[in-house]
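In this view, the complex is presented without one of its protein chains, the others remaining in place.
Now for chain A:
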Amino acid sequence: MALHPAPITLTPGVRSALEEKVASLIDSETGTIGPEIYADPYLHELEQERVFGRCWLLVAHESLIPKAGDFFASRMGEDPVLVVRQKDGSIAVFLNQCRHRGARLCRADLGKTKAFQCTYHGWTYDLGGNLVSISKSDAVGGDRIDKSEWGAIKVAKIHNFYGLIFATWDEDAPSFEDSLGETRWYWEAMFNRPGGTEVIGGVQKWEVPANWKFGAEQFASDIYHFDYTHVASALAMMPEGMEYQEPPPLEGRQFRDRGHGGVATPMVEMSDMQTAMAMGMEVMRYNQSTRDAHAKLVGEQAAKQTQFVHANMFPNMGILPLNQTLRIWQPKGPNAMEVWAWTLVDRDAPEDIKKQCRIKTQMTFASSGVFEQDDAENWTEIQRVLRGTKARKTLFNNMIGANESKDPSGKYPGRTDRAQSEAASREFYSWWRDLMLQPVQGE
């Protein structure tokens, strides 16, 4: 097993030096990025503490763990966690680490269990992560240890958002809904589906030798790259008999707040054509058939007038609603990420529609998806260049956009700019910088 570089333990002095560095690397007023934020191992460590140690993070979809004892081995940043359905139907999330010598309590990716027994010395924990048995207790004096003090470390808060399970280590974290700020309308529209959603076909995991922020930032803020990065793939995906035409200027708005970002466009004839191209005619017709029911949940504007294109929930949950891929950009040291991707579908959709979605998502955005590979190629390219010291000192331009804050038509709520903008990227990095400058509990 390849190990990524040993982690660095930060001291208060190093943290304060890093704070100065962070403040100098991100200038959201003029829109510049110092690319050391993608490659510096010390900043990566501070990011683990202050971004992943504090934010609400997607850890699972509830459809992965429908019954008592079902579990999914997830991550919160670099920390392994277990997401477990309890006997009373609730969900527990705790650090996947034995309190005795620190091995994982569970090495399976997902499954069903009655308890978690560490494979090293056999210490055993119940579904809630409580230590229930110190093995050979009588012989080794285990009864002198108060088991109630040695359970697995539990997260501070858990929230179920229309089937998406989020957790945070921060007891002082705002409520999940508050953490969405002015972008809440968009997430509600995407995830509050009639009958609920589920993930199908298993999780796909693949490693990309590039910092996780490249994926997150692009999903938050970047439709701009499409006509260049993906032109060959788009040509290859054209249905027979259709000609590739210059895309019309993109209507709609780019939303942003509290580090989140994404793009919503008007639902027009073209939107259905895009769905047909990406997902097939059957899925397009199915989507149309759900709009009345969807409108009852989220309103006419969200369900019938708006096509959601791409989004990133800060820090590391990405979604392409059109292509129905939901993913987590898992950090893996400063120089790599592991993408965890699912196909997200309506739970009540007919089986043949779900199958179509699964196949089409694989073709576009998945480990072997044609568009996915285009993206990974760019991110890997940048990371490789950043091995150079001159390159790491060279500021990136992040100034694209009209810098608007309100939709003149009033249709799209919250802070928005024109669709092709880097306002959401500036928001992403500015929020990231603010978190990096604020200590968390237990540093």
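Simple rule for what comes next: contacts are C-beta pairs under 8 Å (C-beta built on N, C-alpha and C of every residue); 3 or more make two chains touch, one makes a residue touch a chain; residues count from 1.
Basically, contacts and distances are computed from a predicted model.
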| item | value |
| --- | --- |
| Chain left out of the displayed complex - its UniProt protein name, from "Metal ABC transporter permease", "Sarcosine oxidase subunit gamma", "Non-heme iron oxygenase ferredoxin subunit" or "Cytochrome c-type biogenesis protein CcmF" | "Non-heme iron oxygenase ferredoxin subunit" |
| Absent-chain contact - pick from A:Thr124, A:Asn192 or A:Thr380 | A:Thr124 |
| Option touching the unshown chain, where A:Thr32, A:Ser63, A:Gln86 or A:Ser135 are the choices | A:Ser135 |
| Interface with the undisplayed chain - residues on chain A | 114-115, 117, 122, 124, 132-133, 135, 137 |
